[in-house]
Structures are given as C-alpha cells and as structure tokens.
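One protein chain omitted, others in place.
Going in written order, the chains are labelled A, B, C and D, and every chain counts its residues from 1.
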Amino acid sequence: MLSQTPNPILSIENLKKSFNGFTLAIPHLEFHKGKIYGLTGPNGSGKTTLLSILNLLEKPDSGKIFYRGEVISSKQSQRLNIRRKMAMVLENPYLFNSSVIQNITYGLKVRSRDKKSIQKRAAKALELVNLSGFEERKANELSRGETQRVGIARAIVLNPEILFLDEPFTNIDKAHIGVIEKLIRNINRERNTTIIFTSHDLFQAFRLSDEVLSIVNGKIVRGSIENLFTGDIKEKDNLQWVQITPSLKITVATKMKGNVHILIPPEDIILSRKPFQSSARNVLKGIIKKVEIENDIVRVGCDAGQEFVSLITKASFNRMKLSIGSPIFLTFKTTSVKVF
Amino acid sequence: MLSQTPNPILSIENLKKSFNGFTLAIPHLEFHKGKIYGLTGPNGSGKTTLLSILNLLEKPDSGKIFYRGEVISSKQSQRLNIRRKMAMVLENPYLFNSSVIQNITYGLKVRSRDKKSIQKRAAKALELVNLSGFEERKANELSRGETQRVGIARAIVLNPEILFLDEPFTNIDKAHIGVIEKLIRNINRERNTTIIFTSHDLFQAFRLSDEVLSIVNGKIVRGSIENLFTGDIKEKDNLQWVQITPSLKITVATKMKGNVHILIPPEDIILSRKPFQSSARNVLKGIIKKVEIENDIVRVGCDAGQEFVSLITKASFNRMKLSIGSPIFLTFKTTSVKVF
Amino acid sequence: RAEQIRIRMATTTSTENSGLLNELFPPFEKMFSVKVDVIAVGTGKALKLGENGDVDVVFVHARKAEDNFVEEGFGVNRRDVMYNDFVIVGPEDDPAFIRGNDGVEALTKIFYNKSFFVSRGDESGTHKKEKELWKIKDIEPEGKWYLETGQGMGATLQLADEKQAYTLIDRGTYIAYKGKVNLVILCEGDKRLFNPYGIIAVNPKRHPHTNYIHAMALIGWVTSPEGQEIIGDFKKGGKVLFHPNAYE
Amino acid sequence: MNYMLEALVNAVKMIVGFNPELLSIVSVSLKVSFISTTLAAIVGVPLGFSIAIRDFWGKRGIIILLNTLLALPTVVVGLFIYSLISRSGPIGRIGLLYTPAAMVAGQFILALPIVTALTVSAIQGMDKRIRKTALTLGANNLQTVSILISERKFAIFSAIIAGFGRVFAEVGVSMMLGGNIKGYTRNITTAIAFEAGKGEFSLGLALGIILLSIALSINILVSYFQKKTV
Partner (left out) sequence: MNYMLEALVNAVKMIVGFNPELLSIVSVSLKVSFISTTLAAIVGVPLGFSIAIRDFWGKRGIIILLNTLLALPTVVVGLFIYSLISRSGPIGRIGLLYTPAAMVAGQFILALPIVTALTVSAIQGMDKRIRKTALTLGANNLQTVSILISERKFAIFSAIIAGFGRVFAEVGVSMMLGGNIKGYTRNITTAIAFEAGKGEFSLGLALGIILLSIALSINILVSYFQKKTV
C-alpha cells in the first residue's frame, strides 16, 4: 500500500484486531527509519488501537508485526527488548503519583542507566518542553497541558528509535504547540528517530510529517482524510452519485450500495475562477474561506455546501489572484473520488 | 473590568485561590445571561481552576461569587441548588463505569426527572453529538474522542442555565468539531444558555464567543492573548523596551522591571505595505503567513521575528491587495502594549 | 534452647489453672536439668495427644478413659497421684433443696424439680464424672433445664452463675472463682464425688521418639514422697486442693 | 494422616444425614454473622467513606486507629462486652449474656473496623474526577456517595466480605458471649472448638469443611449478584 523500500523499521502484515462491532484490518503497512508519519482519522477509527499494537501493548487477533524484518513473537523477552527501543505518549498521559522528575527518570531507571547521566538527561528533557523548574512539583497537581508536556518529556528522554505520540498536542497552549512541533522536528532530524503521531489537525499533520496516513473505520487510507463525506449511493440513468446533503451530490463510480464514505484527495481538486470545460463530472461552485501557505504549497479552504480543501502551488494561487471571499469553482474527476 | 449591565447571572468579587506557587486573583468579573464566553490562556494559567470555582466544585480562599446577585454561601443546600442550574464538562471527562446511556441519564436521575422523558432526552442528546446507537456501549471502552462527546451530551441533556466546557474540542475529530460548534451555538440561541468554554484555539474562541477572556498567570486579561510575549525590560536614554529575542524589541511604557509579559491587542496593530510615518514607536517588518476570514473581519497572521496576529476589515484587506507571502509592516503605539 | 532437654506433658486446663504445677515441677526441673512443657487442653484431647505421640506423658483425671488408654497400648506405667473432689454448686436459695452430702440424691432432686443445671458436655473428666452420677439412678438428663456448654470449667461456672443454675465443679476451680460468682457450695463430701488424678507415660514402643526416660523420671518425682508432700501442702485461698494418694 | 479423608467422609455424612443439631448450629452461625455483618456494613461503609473523602484534622490518626483495631482479639472483645452485660455489669439487667444478641454485638465490634478500614482504602485510591463528575452533574451528597460506592463496588464488596469472613470464622466472641449452649447459641465454630477439645479432630475438621462450603455458597451467590448489578 505504501511505497516499499528494502528495510522498513516496523511493518505489519494482515493485521486484524476486533472489538465488539469494530475491526481494525491492515493488510500491509510499513514505517521507515527516520521518517515522520502523521495519522489522522475520525473518532473511533482505530488510531489509538493501531499505536497500542505497534508499541506491543496489545496483541492483534491475527497478523504479524515485524521489527527490522524480524517477526515479533509473543515471547515476553523479545517484546520487552523491542518495546525498549520505542516510547509512546498515551492520548491521555498518566503521571505516576510522585514528583515530575521521578516521572521523567522512570524509563531511564528501568533501563538501569547510570545515575549521573539520568539527572542530566531529565533536566534537558524538561527544558525541551519548557518546564524547567517543575522537577519537584507533584505530578498529579499539574494542569492538563502541563501533564501532557511532562508526558512528552518522559518519552523523549528515552531517546527511542521509534516514538509514538497519540494526539500529543492535546490541551497544549498556543505558544507551546510551536515548541512541541519544533521539538518533534529536531528529534527526528538530530537523532533520526522514526515518529508516528496522531492528530485531528490536518494542517498540522501535513506540516509536520513526511507522510500522512488516515484510518477510517479501521481501514488505512493513503493521504489525509480531508474532503471526507458520508452519504447514500443513488443511481439513475447509469449515473451514480452520493447524496451528501439535499443540495450537494458527488458523482462516483463504484459497485457499492447504500451508505458509503467518500474521500477526494485535496491535490486532485482543481480550482478555477470560471467553470471549466472538461471531462470531469464534478464541478462545484464555492467561495474561498481560508488560505494557508507552507513550503510553496497553498492550502485553500472553500465552502461549497460543505467545506472542501484543495492544495495548489503558490505560483498558481498568485496567478489566479485569489483572495479570501473570492468565488471559485472546484472540479474533480469521478475516478478521483474514493468510495468505501 | 467588563462592561457592567444591571444583572449578571454569575459574578465574582475579589476572588483569590492559591496553590503552592500559583495564585488566581480576580478582582471583578461578570457573566451575562445568554452570552458565550471563550476563555483562553497558557497552560497552567488557571482556566480550569476558575471553572471549578464557578461550578462550585472548589471553594476560593477568599472572595465572593454571586448568582443573579445573590451571594453564594458555603451552605451545602444552596450550593447544590445553584450547581443544579449549571453543568460542566471536565477537561478530561470521566465516564462512570456503566453504559453510555446510564452516563447520559445520570444527571436527570439525580434530579428525579420523570422516567419517560429521561429516555427521550437522552436519545436526543446522543443524537446531537452524533453518537446515536452508542446507548448500550460500555462507557470505558470508548475511544478518547467518543468519550469527550459523551461527556458533552451528558452535560447538555441537563439543559442548564450555565454550561461550562473545559476544552470541549479535545480529541474531537475534524467533522465533529463543526458539529459541536454548531451545537454550542444552537444551545445558546435556542435555550439562551450562558456558555463559558476554554480553548487553546484562538480562532475558534473568537468564532464562537461573544466575548473572549484570557487568563495569564492567574490574572484576567480582556480579549484574546494573541501577541503575547515574554522578555526583560531594558532601559536606555529614557526609552524603555522589552527584549523578546536578540533581534526583536518592543517599546513600552511601564513602571515594572525585570521579566514581564506583554500583550498587543490584534485590533491595535496597523498593517501597511510601506513603512508608515506616525508617532507610533513600534514598527516591525514581516511577511504574511496566514489569512482567515469571518464576518467581514480578516485575521492576518504575520511572521515578524515572532508570529503576530492583526485584525483588519475585509474592505481594507482587499484594498491593500494583500496576499499570502506579501511583505508587510506592522505598526502599533507604545500605549497599546499591555505590560504585566 | 536446643541443648535443653524438654519433655511434654498434656494435662487438663483445670490442673494448670490451679497453679499446682508451678510448685510441683520446678524442683524436678532443677534436679534433672529438664524443662517440662505443659500443654493444657481438655481431657479428651490430652489423651488424644498421647495417642498420637505428640506428648511424652499425660496427667489427667478420667479413670475409665485412662484405663482404656493403657489397655489399648497407648500408655504405660499409670500411677495414681492425688485426688480432689467435686462439689455441686447452685444459687444461695437452693430452689431444688439439694443441700447435703449425697451427690446422687442432689442430682435426682434437680432433675425432678427441672431446675437449671449446666453441664460441660465436653467429655472432660468433670463431664464424665457427671454422667457417671446420673447413670446411677438411670436418669437421662435432657430438656430446657439442662444446658450443655461444651466449654471449660471456668466458663461453665460463669454461665451457671448467670443462669442461677446448678453445676458440678471441681473444688479447685470453684475456689479460683470465689468472689467472682454468687453460687455457693450446696453438696460436698460424698465419696462418689472424689476425683482421682493419674499420670501415664506414653508407650515408647508405639512412639519411639518420645522421651520415655524423663517421662518416667517425672512420674517418679510426682509420686515420690517429696512430690507428694508438695501436693499435700499446696493451698489456695487457705484450703487444701489436692490429696496425695500415691501410697494408698 | 487420614484425618483429612476421615473428615471429608464425616462432612459428607453429616450433610447427607442432616440431623437437626447440625441444622441448629448452622442456622445460629448464619443468622448471627449475617446480622452482625449487615450492621457493620451499614455503619462501616458510610463511615469509611466519609473518612476517606474528607480532609480533616486527625484523619491520619483515625486511620491508624482503625488499622490498629484490625488486631482486636476476639477474647478482648468478648471480655469487654462481657464486663458490660454480665449480671454484675452496668447493663446486666437486660439479660443479654449468653444470647444470640450478645454474639451479634461482639461480632459487630469485630467486623466494624474491618469494613471501615477497607472501605477507606477502597475509596482513597479512586480517581478524583469521579466525585467531581457527580457534583457537576448535580448529585447531592448522598447521591455522590452512592455513585462512588458503585464505582468501587468490587472493593467495597471485598471489605464487607472480609468482615463477614472474620465473624463467620471467629470463635472467641461466640464462645464467651454466646456460651456455646447446645441448640441455642452453639454455632459452627464453637462446635468445632468443642469437638476439637474432646479430641474428635476429624469431626471438628468435618464441621470446618461444612463452614467453608457454606462460605463458598454465600460467596458464589454474592458474586452472581454482583455481576448482575454491574
């Protein structure tokens, strides 16, 4: 499903994990050394479940996980060894009922690292999340955002090969979102750490990661899940469409019936000032609501009955003289619409 | 501090609450019937503490709280009565170890509401957070975002006069952020509920609320805390400035010394294409990074050594032909800079 | 502690409670450099412990059971040591009019009067004696008036006191409780109320690990003139409790 | 040794034979221990609860005291109550001594610190948000207590069951205050002590097996009930 290079650091084959009414099913997935992966997806789609399985906290019902090509068995010692190469920040970090510094040093202590270096590293980690001076505070008296940052410090102090962050930006204040983002980038750059994080902020996921993955209903979808809609398949005169709202329909080509999800990759949506003569079946009229730039790519948010996001280059954005409030046409092909 | 109209539904006088090293101190604050208040502020600034005190979960060390002008004593029965007119969603909602529906109906049951209506109202509340069908799910097996939404449903089902939401959008997926925002607006409109919510997303706070309040280090600041910086006061030749970074300094007028916070209201920052001859002491050069529009007001994010946000009208935005990436000058008066 | 030679003796609670052993054993322990560990339990259990080889010597008062014990080969060399006597106590006002010195007559009166009588009912020496006495007149004590406690003598006496009932009790225990209960002696002196104590070594053939030599030394001591003298001189509340009878 | 086997056979025989004496013994045990445990739960659970949840001066001392009272010997409780209710005691008039009521009183005193101390420890460790949540949703004090108890149901059940186990198995209080009167205050444990005292070890063990079977049945029932209410 993903581009395959010879040696993924972590990979998955035919993974299945079911709860009552929910199944996470991933035929194949690879994570590579030194890359940052952003994982997005609706609530209850299986993000946390996937991270827990990758961190070897939970066992899948079936399927295999490989670490550097070696299959991970259910042998305790092997799992521990590999788990010690990873670290994870839970989506709702629990701090042990002791001081902040004891929380930070815990992972180093269980690895029996030498005592002098422990203190230094802990102080450094706290500094990185901007909580120097919090060493002796009682961990369970911190505010929610402070707790989150201690949780992050507690993981990065371990200098893991793979770092899992489950919604690491939860409750972090505006100033510190930048701090943590920078921290993630630096760790990745300096230590070549593989980082897999989840986020509901798609802009952030794109900004921060080399590859964005999405999970919808337990299934991996390449790219972000912007432009994700739900509706019923309708059919008439050999033409199929999905009725999103009474006034918004999107033409599709599928064999599925009934209620479906559809997804339009933002890079497949073409923007134009005038309706645009083409073979593409889907042409929607909207208005520009939001514009954001990063690395010469502009993300344009448009209201066309629902919110659509399109990615275009800065050059074409400027060429079209687009600005907030401009009316705009969105065009995309039937085959660009993924139905599932 | 706030505009005073005759009858606030909730108000505070000389409130003080201290923890080891932290003090929340609010001389005066009013909340009015039917308004939405957005509360922002850095981690550990006292947002949660304030909400807990307003919801009568905790008692302040000193000071008074008034409900519709009546002072709230420490009498259990009075506190319970008033608390029953409110509802609160904690920043990290705890769901009782039972089914989702039992969680939702709990507040109605403790109020001995009649059984038939309870079921109807609960189903309606679940529908509003888009979790119909989750009635019989075990509450402690939900995903984090589902938990958050059940927490919200559990509060709104009570139809309170005042609703406190502590970071209600935490871990909620993109599609549902819209749902919950709409829900908050509708409740406010239809039931005239006073809503006080906290958020780290300033755009959201502005979008959603009638008034944005901020807390910095336990003190209330009117407006949002965009353009909040920290630095040391320097002085030379009768001129005072705060050194934010080695290359960024902002001129101020204050009697304070040492390390201070400063805040520049975004509406006080003037944008121009050319440097602008005026009495204003602060003129910074930057580049436009982000543009967002809402109700004829454009929020422009600029990078001028640090990120600055300016609010201007759509008309002037268009007039200046601004676009992403344009170079820009930011001008503001020394007296616009709040120091604390 | 390991070098110290110890012998174990199982005896009845009432014997130990009387305090006699604290006088009787120390000279012996000194003389033979041996320590006597006293296990005080009910008569039935004391004999059982001997049977199982958990003690070296037993010192009890239940003549028939003792004979059985020897006959079945659990014990050897039984010796008479002493006797004390039982008395029948009851409330001062004596509702069944049993005052006198005929124990059997007294019990018969209690039976016909259906006055409360408290029995230990625990197969102890005292209980066995009581059953013996009922048996003489073929009385089967039963009914609301007849309370079985299944407890030691002291507890039984207290219960009798609480219920203002009659009970059969060894004089030693009664003296120990004097002042704590309101019951008075109503019947005493009957020969049939005598209560002989015997000492028996556990059969070393059956239980070779037992300390037979020292057990025999102890038996020798308590039946020696010196031992018998200590017994005869032992007094409580100014009264002689036990009458030595090793030479009778 | 074949005591155990003999005891098992005896136990089965007794249960099958089902004589009225056994019935009386068992019913005294059940009645007395059930009542005393119920009383201890009614007093101890809310008491433990309020100790755990409140912050007050001397809290630490009270917890230490409670823990100390876990080491309350039955004989001491027996002696203490005896000194109150014996004929010469201050409330001797009522004639409580050697009645099942006296046993209940003694067992209550024995069970109370257990139920209370374990309730304290059950509640103390719980998530602080539970109480806050109940309050934000408008629960009054009683309602808050009951949701907290229900959230820690298992631990509270354990506290009560530990109390029950203690009194169901105890012998000192029953012996001293009940008097082991056949057909009236003789319960399983005093009967065991009685048989053991006679040297009837296998009979004693058989009664012990019966006692444990009854305790087992009760626990199965409780566990079933507990599951249903989850």
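The rule is short, and it goes like this: a residue touches a chain if its C-beta (ideal position, glycine included) is under 8 Å from a C-beta of that chain, and two chains touch if they have at least 3 such contacts.
Since we're looking at a predicted model, the values are computed, not measured.
Undergrad: May I ask you to name the displayed chains that the omitted chain touches in the full complex?
TA: A, C, D
Undergrad: Any idea which of A:K16, A:K33, A:K59 or A:R83 touches the chain not displayed?
TA: A:R83
Undergrad: May I ask which residue of A:N14, A:N97, A:N186 or A:T313 touches the chain that does not appear here?
TA: Going through A:N14, A:N97, A:N186 or A:T313 one by one, A:N97 is the residue touching the chain not shown.
Undergrad: In the whole complex, not just what's shown, which of A:Y67, A:Y106, A:F134 or A:F169 touches the removed chain?
TA: Counting the whole complex, the residue in contact with the absent chain is A:Y106.
Undergrad: For review purposes, identify every residue of chain A that touches the missing chain, sorted by number.
TA: Touching the chain left out of view, chain A contributes residues 52, 55-57, 76, 80, 83-84, 86-90, 92-94, 96-97, 106-107, 110-111, 154-155, 158, 164.
Undergrad: If you put the missing chain back, which residues of chain D would it touch?
TA: Chain D touches the missing chain through residues 1, 3-4, 60, 63-65, 67-76, 78-80, 82-84, 86, 88-90, 114, 117-118, 120-122, 124-127, 152, 154-155, 158-159, 161-162, 164-166, 168-172, 176, 188-189, 192-193, 196, 201, 204-205, 208, 211-212, 215-216, 219-220, 222-223.
Undergrad: Name every residue on chain C in touch with the hidden partner chain.
TA: 8, 13, 17, 37-40, 52-54, 152, 154-155, 157-158, 176-177, 180, 207, 209
As a convention for this text, only the chains that are shown with their structure count from here on.
Undergrad: How many angstrom lie between the centres of chain A and chain C, each centre taken as the mean Cα position?
TA: The computed centroid separation for chain A versus chain C comes out at 87 Å.
Undergrad: Rounded to a whole Å, what is the gap between the Cα centroids of chain A and chain D?
TA: 55
Undergrad: Where in chain D do residues touch two or more of the other chains?
TA: There are none in chain D.
Undergrad: Touching at least two other chains at once: which residues of chain B meet that condition?
TA: In chain B, residues 92 touch at least two other chains, as defined above.
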